[in-house]
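Just one protein chain is left out here, and the rest sit where they should.
Now for subunit A:
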Amino acid sequence: MRAARIVLVVLGAAAAIFGIVLVLATQRFDQLLSLAAWLAAAIVVHDGIVAPATTLTTRGLDRVGGRLTARARTVIRMAWGVGACLTLLAVPLVVAQARGARNDSVLAGDYARDLALLWGAIAVVTVLAAAISLGRSRRTSARAASTDR
């Protein structure tokens, strides 16, 4: 296990260094600047929008979700994270579409509808997973109670 971890870390670090060298060697300075801006924007979007949103909702979940099992709360938290990432992808497309596409072949999808459908699918999967985990924990505690006797 330890050896496997060391191998993975070395491989990952080597790949990262290769990538950095490649970027520095092949891109012009102004290209590197716009890459830096792009990466910084990704951090701003994550730390400024996604992280606060998920933190607030998980706090809320801790407060009101006391009756749920720990596993069910984990499932909801994961689902929320996945939904947040997908929403982040869809919002620029929906906004751009509202402003008008350049031609018929650009922004060809119905992004708002697809986002709603995906949130629906996430909700269904979450409810199923939470229900399964709730049922399992009831059975476990019932079995534990019967063996106590």
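Keep this in mind: a residue touches a chain if its C-beta (ideal position, glycine included) is under 8 Å from a C-beta of that chain, and two chains touch if they have at least 3 such contacts; residues count from 1.
Note that in this section contacts and distances are computed from a predicted model.
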UniProt name of the unshown chain, from "Oxidoreductase molybdopterin-binding domain-containing protein", "Na(+)/H(+) antiporter subunit C", "Electron transfer flavoprotein subunit alpha" or "Sugar ABC transporter permease"?
"Oxidoreductase molybdopterin-binding domain-containing protein"
In the whole complex, not just what's shown, which of A:I6, A:L35, A:V106 or A:A142 touches the removed chain?
A:V106
Could I get the residues of subunit A that touch the absent chain, sorted low to high?
62, 70-71, 73-74, 77-78, 81-82, 85-86, 89-90, 93, 96, 102-109, 111, 114-115, 117-118
